[in-house]
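All protein chains but one are shown in place.
For subunit A:
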Amino acid sequence: MSADAKRLSLILLFAPFALWISLLIILPHIGMVALSLREKVAPRVYEFGFGNYIDFINEPIYWNTLLRTGSMSLLVTVLALLIGFPVAYYIAKIAGKRSRGALFLMCLIPLWVSDLIRAFGWILLLRETGVVSSVLIWSGMTTEGIEFLYNDVTVVVGLVYTVILFMIVPLVSTLDGMGDDMIEAGYNLGGNTLTVLRRIIIPYAMPGIVAGCIVVFMLTAGSYLTPILLGGKNSSWFTEQIYDQFITRFNWESGAAFGILLLAFTSFVVWLGLRLSGQSLANTVAKT
């Protein structure tokens, strides 16, 4: 192939990516930044300023919502890791070769159904007249129906359920790369189960753990449907605030500022997590 043809094929391959990145990612963000730095001084009169950000700082309900979203997303991430790690370990290291594929597929099946349907599934189970409540009444453990929806626990459970797959997949692929002899060597050299887990398996799986945590945290902090449907008005999720500003209040300037703040906040948390775990983004993404 001549140098020209090579260059042409590179350009052709690269074009969709470049279009996607520039039109759908970079351009909207530039627009958002520009929008967020406009202050409305009179109808249809705007001037440059940080007013939208100052509003955010001055109104505790805004930054409380952001902090709440961040901390609950961290909780979801930790829970997804705690539940996902044993599952991934079982699939990668304990299950037989044949059942491994089937188990992995079973993890993927929920993805075939849309988010909305899955959230409605939870609603059917947990609402006052739902399955769980009815069973409790039928068994005589309670006389009145119990409303399980619209509280933080339900939101967290629903979110963990939605995102756990994205924790399991990178973990399985890193753990799969670890030879059984590595674990046996850990025991052979005198380590007990806890030492082998702490000093060998977890450090080995660290790139997968960090990759999974980043994906899960980002997905959770940016999720909209699950917190709204399962948490109702009480969920106070930050994406709800953004939606509110854009759609309900028609205050695009403030909504744009919130969007930028959410991006900055989650990026900061991820950066902090990478620093604390001693991993680099390239290391975790390249290895999984």
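Here is the rule we use: a residue touches a chain if its C-beta (ideal position, glycine included) is under 8 Å from a C-beta of that chain, and two chains touch if they have at least 3 such contacts; residues count from 1.
FYI, contacts and distances are computed from a predicted model.
For the omitted chain of this complex, the UniProt record lists the protein as "Spermidine/putrescine transport system ATP-binding protein", which is one of "Spermidine/putrescine transport system ATP-binding protein", "Nickel-dependent hydrogenase large subunit", "AsnC family transcriptional regulator" or "Glycerophosphodiester phosphodiesterase".
Residue in contact with the omitted chain (choice from A:Ser2, A:Asn188 or A:Thr248): A:Asn188.
When the whole complex is considered, the residue among A:Ile200, A:Ala221 or A:Leu261 that touches the unshown chain is A:Ile200. Residues of subunit A that touch the chain left out of the display are 179, 181-182, 184-192, 195, 199-200, 203-204, 206.
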